[in-house]
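Note that one protein chain is taken out, while the other chains of the complex remain in position.
In order of appearance the chains are A and B, and numbering begins at 1 in each one.
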Amino acid sequence: MLHLHIALTVLDHAAVFVFAATGALAAARRQHDIVTFFFFAAITGVGGGTLRDLLMGAPVFWVQRPEYLVTCLVAAAAIWILGGGTFRERILIWLDALGLSAYSVMGAAKALTFGLSPVTAIVMGVLTATFGGVIRDVLDHQESVLLRREIYVTAALAGSVVFVALMLLHVQSTIAGAAGFTAALGLRSIAILYGASLPSFRSRADAPPPN
Amino acid sequence: MLHLHIALTVLDHAAVFVFAATGALAAARRQHDIVTFFFFAAITGVGGGTLRDLLMGAPVFWVQRPEYLVTCLVAAAAIWILGGGTFRERILIWLDALGLSAYSVMGAAKALTFGLSPVTAIVMGVLTATFGGVIRDVLDHQESVLLRREIYVTAALAGSVVFVALMLLHVQSTIAGAAGFTAALGLRSIAILYGASLPSFRSRADAPPPN
Partner (left out) sequence: MLHLHIALTVLDHAAVFVFAATGALAAARRQHDIVTFFFFAAITGVGGGTLRDLLMGAPVFWVQRPEYLVTCLVAAAAIWILGGGTFRERILIWLDALGLSAYSVMGAAKALTFGLSPVTAIVMGVLTATFGGVIRDVLDHQESVLLRREIYVTAALAGSVVFVALMLLHVQSTIAGAAGFTAALGLRSIAILYGASLPSFRSRADAPPPN
């Protein structure tokens, strides 16, 4: 369990960092001032994990450990200094993919350490992975990333399912985590690079979708 | 109290089912893939009750009982298979009315079993009844159902008030629940069928409302 704990802490900071960077990039698009910039970074960085902890009844992870806010601050400062330039949208989407993949494992892992059932752990993984981005998009008054017809939730689901399945099979937690991360990132990468998508709902008498 | 407990569990699943179906119908409108479809169904299905439990400091109801997620899965599968066709919007609005009515009783009932005051129980009923739809609309980047100038929150309020009042009068809980459900559904039906609305705010020097 110690291994799992260390892996979790590293993944936690990594995921917070990349999601915070996507929040900062969204703020950059809006040309916000530096305080709002950090605010967006922090909310996006810790949003998914905050929801996970509230749902599980666990203490919210960053409230007792302000170092997570420092991680957000560093991510925001990096984006502020490096900027995004013309590649900004591409960088945002890839950082978001990294964060999604890390959280899909981490959310499920924390739920397992809390003794929740495998099904619930998978749901927690998906929620944790997707909600940072949802909160960022809602605050930014953009259409949520969920609404694009792309493999997104599915990638998070794949990461959580692979991780939880391997843990049930008593695979070492670091390996299970790496496998889950890879599954999520691989699937999301295919979606980004090739625009792949799953079969979507189409009813017989369908009008074209709104906008 | 056993009666109340059984009635609550049945109402709980029924409300989760119909709200999950409205979430799936919203996802159908967007032609989402099957995983996102279930994701929308689940969030809409359990959203209102989740907020209620968080506010009360109760364990979130579906976290320890994954069967609620199965209910969402079944609702999503039903919509996926049956589709909505040209009647989709009408079906969504009526399922939403059923969920609103069930939750207006159920939210208040759970608050009463937690020993909260009647006023707070009524507020919990209204919040539980309306927030599934609000979350669905926010995720879907639609104008919230709250913003339509229709009797909506009022129907939830009527259901909660009738139920709590009858419980205070020591009416049997099943009867109180049925009366509350009927009050909410009746009022909401009138609003849907006849476009009825309460007097709305109009100031003397009013500009027309935005968009």
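Note that contacts are C-beta pairs under 8 Å (C-beta built on N, C-alpha and C of every residue); 3 or more make two chains touch, one makes a residue touch a chain.
Computed from a prediction, not measured in an experiment: that's the story for all the values here.
Visitor: Of A:A27, A:A75 or A:A158, which sits in contact with the chain we cannot see?
Guide: A:A27
Visitor: Looking at the full complex, which residue from B:I34, B:V70, B:V153 or B:I175 touches the chain that isn't shown here?
Guide: For the chain that is not drawn, the touching residue is B:V153.
Visitor: Looking at A:W80, A:W94 or A:F114, which makes contact with the chain not pictured?
Guide: Hidden-chain contact among the options goes to A:W80.
Visitor: If the hidden chain were put back, which residues of chain A would touch it?
Guide: 27-37, 39-40, 42, 50, 54, 59-60, 63-64, 66, 69, 80, 83-86, 88, 138-141
Visitor: Could you pull out which residues of chain B are in touch with the chain that's been left out?
Guide: Output for chain B: 54-57, 116-117, 119-120, 123, 126, 130, 134, 138, 143-144, 146-147, 149, 151-154, 157, 197-207, 209-210.
We adopt the following convention: only the chains that are shown with their structure count from here on.
Visitor: Quick one: chain A and chain B, Cα centre-to-centre, how many Å?
Guide: Taking the average C-alpha coordinate of chain A and of chain B, the gap between them is 28 Å.
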